[in-house]
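All protein chains of the complex are present and in place, except for one that has been dropped.
We just call them A, B and C in the order they show up, numbering each chain from 1.
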Amino acid sequence: MALQSLDIKARSATTTPPPRARNPVHVAKLIDISKCIGCKACQVACMEWNDLRDEVGTNVGIYDNPRDLSDQSWTVMRFSEVEVEQGRLEWLIRKDGCMHCDDPGCLKACPSPGAIVQYANGIVDFHEEHCIGCGYCLTGCPFNIPRISKKDSKAYKCTLCSDRVAVGLEPACIKTCPTGALVFGSKEDMIHHAEGRIADLKERGYANAALYNPRGVGGTHVMYVLQHGDQPELYANLPKDPHISPLVSLWKGVTKPLMSLGIGLAVFAGFFHFVTVGPKEVEEEETD
Amino acid sequence: MTNHWVDIKNTDLVLIMGGNAAEAHPCGFKWVTEAKAHRKAKLIVVDPRFTRSAAVSDFYAPIRAGTDIAFLGGVINYLLTHDKIHHEYVKTYTDFSFLVKDEFAFNDGIYSGYNPEKRSYDKSSWGYQIGADGYVVTDPTLQNPRCVYQMMKAHYSRYTPEVVASICGTPKDAFLKVCEMLAETSAPNKTMTIMYALGWTQHSYGSQMIRTGAMVQLLLGNIGAAGGGMNALRGHSNIQGLTDLGLLSNLLPGYMSLPSDAEQDYKAYIEKRAFKPLRPGQLSYWQNYNKFFVSNMKAWWGDAATAENNWCFDWLPKLDKGYDLLQVFENMNQGKVNGYLCQGFNPLASAPCKVKVSGSLAKLKYLVIIDPLATETSEFWQNHGEYNDVDPAKIQTEVFRLPSTCFAEEDGSLVSSSRVLQWHWKAAEPPGDAKGDQEIMAGIFLRLRELYKKDGGAFPDPILNLTWKHRQPHAPSPEELAKEFSGRALKDVTDPKDPTKVLAKAGEQLNGFAELRDDGSTSCGCWIFSGAWTEKGNLMARRDNSDPFGIGQTLNWAFAWPANRRVLYNRASCDPGGKPYDPTRKLIAWDAATGKWGGSDIPDFKPDSPPEDGMNPFIMNPEGVARFFAVDKMAEGPFPEHYEPMESPLAVNPLHPKNALARANPAARVFKEDWATFGKADQFPYVGTTYRLTEHFHFWTKHVRLNAILQPEQFVEIGEDLAKEKGIKAGDHVRVKSNRGFIVAVAVVTKRLRTLDVEGRKVHTVGVPIHWGFMGVAKNGYITNTLTPFVGDANTQTPEFKAFLVNIEKV
Amino acid sequence: MQVTRRQFFKLCAAGVGSSSLVALGFAPGEALAEVREFKLARTTETRNTCPYCSVGCGILIYSLGDQAKNSHTEIMHIEGDPDHPVNRGTLCPKGAGLLDFVHSPDRLKRPEYRAPGSKEWQAISWDDAFTRIAKLMKDDRDRNFIAKNDKGETVNRWISTGMLAASASSNETGYLTQKIARSLGMLAFDNQARV
Partner (left out) sequence: MRTTIQRYTARERSNHWVVAIAFILAGLSGLALFHPAFFFLTNLFGGGPWDRILHPFIGVVMFLSFVALAARFWRFNHFTPADRQWMKHIGDELCNRDERLPEVGKYNAGQKYLFWTVVVTVPVLLLSGVVIWQPWFAPYFPIWLLRVAVVIHALAAWIMILGIIVHVYAAIWVKGTVRAMTRGTVSEAWAKHHHRAWYREMTGK
């Protein structure tokens, strides 16, 4: 797909559509939680490739480290010990990070033109040089992903290694994943691959195995295969039905143009009042 | 590994026991997920902890640390009583029908010949009945009560599911479920692979655990088949290679062994090792021992090694006993060792009972550290506060710390767990003044040699005559060394069947160990590596990854020992007639047309021996078959028996409650002073077990920022019940104590460590990851081996890190 | 006041003018959305093997510079070798972090010496270190070498100095070390396989 990945589908704070004639392959990352061993190789590969180094933190009584996403950690493992059936322990380990929504709330919320772009291949990328650090992307994201750096007040998150994908490589996390829990390809292929995995899981007794590709955000370019597709919240509170907060979508949808129009109208109303009704003048008054 | 990493994809069932492949070998574990995804294989994990391997398993069974023999003994009992064995395989390819000596006996946990004072056995009764023809007497009907089958059946009949559940703490239904799943692979076209690692080796009877696993695999007919085997997942990148090269107290390269004091006669030394076949028509490949040995001596001492001086046999040091790591530290502690060299080894962190190790090092006159990283051992004399509270002024050891290169800064080969020798290339210069290991070893040796040349000294001959034909003597090149261990012809080597045919001309590299000779005409530094560098070039650097048979053999990728063979004992994947048991996973087969064995692998067999000759697959054994009865090969008995760990929560062995001798391994070596360091269950009621985490590699990656980020701080894991009992919450700091010291760490409270019902009582496990120390970029911590006991496996002397006693309290 | 048609047009023109101003660059540039530069473009690739566990994963080491005489090679990225039949490009968290092993702040850079009773390291040259070590070894060997045991059997062993060999060094190093150790008669000799 090479340079075509630079074609843009959407751009933050931009009201006119970008060129749309070309239609490159849509890419997707599939995270098969049933194959994930929580080794965190993806975390390392991500930091290594992107030249990031998070803090050497502390242990707070859990395996999760770094404890949360940050400007230096664009992906983290979230470990959950659950007993779905009595007496049968499952250790569900979810790789958390940007979902690359088809309808990205961050992009919608962003006020800075070009700080967030969605490439035609589906990758949602932050361009920090255009980021103004307002943090609105945080409000737009239904998955709580972007993080503002304490160093430079810019927002950071997974780029799906747009630099690697642009030259025809897979993202760093995908390449490194030892067990093949992470796979990457066209979105169509990934859905097909997931179907095979789900069939296998159903045979192994996971009746509710399912693909997580939530409609509420238009589908995602990072999808999960869940053993318990009916209970995504088991996986460290993966939202069951994520959607852009109505506060953001309505607000960024029609309200703001209408309000801007309102301000314009107020000015115009004054203007036309002036030219029709005219000023209030006190007759006796002398002019300066 | 008998098989290899990629071959795991060919399996139907994976048993991970005594290991945690997903965490310790994630990239190899990929082939488990491949087998699951593409062969519908199942994964069983049996472990004291619900590990990250268990997280992706189909079935997990908990087990008390150190009770694997009981568990597997129970499996053997299940397979025999339910007749879930591969009949043809065990009858033909194992010692099932061999008769055992009448003197051999087993009484209440102790085999015949035991000497309680010496804690060792006189093994003379541990053997087969030998007939007048010099061969083992057999009973093909398997009815004789002295045949191995009947004796094994009787031995393991005690291991009932109830007994197993009570000893191991594994719920009975879980144990039976595992048995059922394993039993399915007794079908000739089904295989199971067993993946184990230090979870089996690090016990006072670890070798016997592995043997028990191998016995299960033999019963199921899974040894030699694609997707089968006993697969030891080795820990370090070249631990396989260094073992192959014999860098252990008693070994020579290629699993040849040094002579003992008693072996003064060269011929007797050879004869003892060049086993004669114990059954008619068998190959017994070790009959070639002399060829390997002479070629080795020629590689080391060149022209100085002659037939007249027995190829310098007397130049080799002879063993009065083994000088394994524990023995050496015991000697050091007694002041009998003056100097020590640590080349990329950090014993202060990785040897048991830190207080003893540290005290021993302080008695050295000199210590030489060769390492790319600043290890704990290199600073054992330095005060690092609570983590290493010593007084440097009182330590009189001279310490040298020599910086060496790391992988990225050198050329050379490493042997993977698959026995594949892979060449790697230098990418950059080392930092600062660091030098390669070869240059460092040469630097020390050449100066020693100069001193001996100049001043003379104790027995200088082997030093002065050591071959050193390097173009840059101070820096022997990896290429030269690789060619030397691969072997070359000193004179023309001819085909024994046709003396006019020259296989290798004088000066040429040899094609493999089949060309080695015992007349001094060949030189080879490590016979099993022979053929790695031939006249065709460096085969270890081959990079053709094509897989024409689709079962992952890739014979043109690098070079596997022996003879580029990828699956050991692969003859056993075929029936006696030479047809593969499962043609879809064919390794080799007999081709009557060409009169040769062939297929996707190099035959581990005499390549032209037709099936009707009755040669059996286990050509390295003089029997030609695999042994259930270990004869005299093991220290504690021919059949593995369950013993308790040296430190156990149980006061007696439940199998032998009245015999105190049979509580723990009766043949385990314990140094006198160390008995007092063992704790008892009243003071230390919990089972401690140490292990690795996937985020770290031993004691190296605490120096690596990226890994320090993933697991920054030392912690221990306890179950929810124990946490509640002790009032410990996740994130609290706790002190874990053994009778040898304590560590302080953060508590991780987890459902993954279960309370087990053992012999009618509750047993809690305390999990202690090993990775921290007082050097590195991760948060400093205590050396975990502060806690562990100074006792090893009776055969290998590998320390018992996996089961010991501790107590825990909130700080 | 009344707005004439003329005034109305003037106002409109002003409005258009100011919005054109925006179009002429008063607004932020419609910058091309460019991805981060691919950082391996002109690096040197070297094939190597992961030094950690024995899966023996193939790795690709990327270094700055084209190996020209005046260019100092600096390793800047390591990832899995996709051609390798075992790891097929994957790496575990240790392998994926190898870059920070190569560049660890704890890498040793020069030979050091700690005198008996001392609290600190001091620098020593390679030559002095080798010479001093060889001297210590020879003294000990000459004093404690056992040529014959109590029974008068030839044993030729030296057990008062021991050695632990690496587990991640190459076969070539291991072979050389084995050869040297046995030539000295060393038996207190082990490697990491023991533990």
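Definition applied: a residue touches a chain if its C-beta (ideal position, glycine included) is under 8 Å from a C-beta of that chain, and two chains touch if they have at least 3 such contacts.
What you see is a predicted model, and the numbers here were worked out from it, not measured in a lab.
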item	value
Among A:135, A:185 or A:216, residue touching the chain not depicted	A:135
On chain A, residues whose C-beta touches the chain left out of the figure	13-15, 111-113, 115, 130-136, 138-139, 144, 148, 150, 153, 245, 247-248, 251, 256-257, 259-260, 262-263, 266-267, 270, 273-274, 277-286, 288
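Here is the rule we use: only the chains that are shown with their structure count from here on.
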item	value
Chain pair with more C-beta contacts, B-C versus A-C	B-C
Where chain A and chain B are represented by their mean Cα positions, the distance between them in whole Å	48
Shared interface positions of chain C, touching two or more other chains	78, 87, 90-93, 95-97, 99-100
Shared interface positions of chain B, touching two or more other chains	26-27, 30, 694-695, 705-707, 710, 777
Contacting residues of chain C [partner chain A, same complex]	1-3, 28, 30-39, 77-80, 82, 87, 89-93, 95-97, 99-100
In the complex with chain B, residue positions of chain A that touch it	34-41, 43-44, 47-48, 53-63, 65-66, 81, 83, 89-93, 178-181, 197, 200, 203-204
Residues of chain C that touch chain B when the two form their complex	44, 46-58, 61, 63, 72-75, 78, 83-88, 90-102, 104-119, 121, 124, 126, 129-138, 140-142, 144-145, 147, 149, 151, 153-195
